[in-house]
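Complex shown without one protein chain; remaining protein chains in place.
Let's turn to subunit A:
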């Protein structure tokens, strides 16, 4: 169909299926599963395959959930499966350390995301510098970005660019955004920085693909998407759908549709019992603006204390909890139970 020589991809799709998807399975993917999907994504021409515990390097813990495999095993397994794709990892300062970054680069990580909560970009200064010194590509991302507005996000992204980030952007960690909100934020960030802008969507309100398209139209260049939407809560922007949508819009990604559909089928067969769906809990958490990765621990605490998980999500939203504060889930459930007695 395309008679022109292939253009340089205008949009780079970054695939955290093997990282964000870990939230959907309690961080329990095994090496065969990692290898199977990494091989398929690599064959489809996915440019960056991200791997790790759901909360990234160093995050395997009682607090957030212990992964089946340690970071070293996950990275080594995926690295061996990638021939053309680059390997990505994610790290939030305070969860992982510079030692984890050095170990990741040693095991072949090419692209390293340093994450901070939306107003806390100055915690990325040291680690963005460490990534640059290690010679990997450094990117800076802001979590739970719906908690603040376009102006502050633009300032925070400009800070990360100043610290050495070679791409910066925002994650809709709670799946809370409407497309118009994404447009305003991405536009403000793109105006404020000279590096590519990243957008990472979640599908709690059914808008992950629409939000990703809005991000592209507002100037984002790196879009995160996962096979079958495998990811925290209601899942992420669905990779194969986004490839199809961008193809309809005439936007080159360098990824073949047939091949990415095959990769997504591998993900469906090998990684998950069922693809993520927008169940009632997911809608409540998106509306409450709570981190999607809280879904499993919220269901567990709600069951243990006999409270409604929707009420628990709304109460956590009231407290403006952020990722990493899983210790508040049980306390909040007990308080809810006490209040309803």
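Just a few scattered comments:
Criterion: contacts are C-beta pairs under 8 Å (C-beta built on N, C-alpha and C of every residue); 3 or more make two chains touch, one makes a residue touch a chain; residues count from 1.
Keep this in mind: contacts and distances are computed from a predicted model.
The chain absent from the displayed complex carries the UniProt protein name "Acetaldehyde dehydrogenase", chosen from "Acetaldehyde dehydrogenase", "ABC transporter permease", "Fe-S cluster assembly protein SufD" or "Outer membrane lipoprotein-sorting protein".
The residue touching the chain not shown here, chosen from A:35, A:79, A:270 or A:334, is A:334.
When the omitted chain is restored, the residue from A:76, A:98 or A:262 that touches it is A:98. Among A:73, A:166 or A:325, only A:325 touches the chain that is left out of the view. Residue-wise, the contact with the chain that is not shown comes from A:63, picked out of A:63, A:76 or A:262.
Those residues of subunit A that touch the chain absent from the view are 59, 61-63, 93-95, 97-99, 117-120, 122-123, 125-126, 144, 147-148, 319-322, 324-325, 327-328, 330-331, 334.
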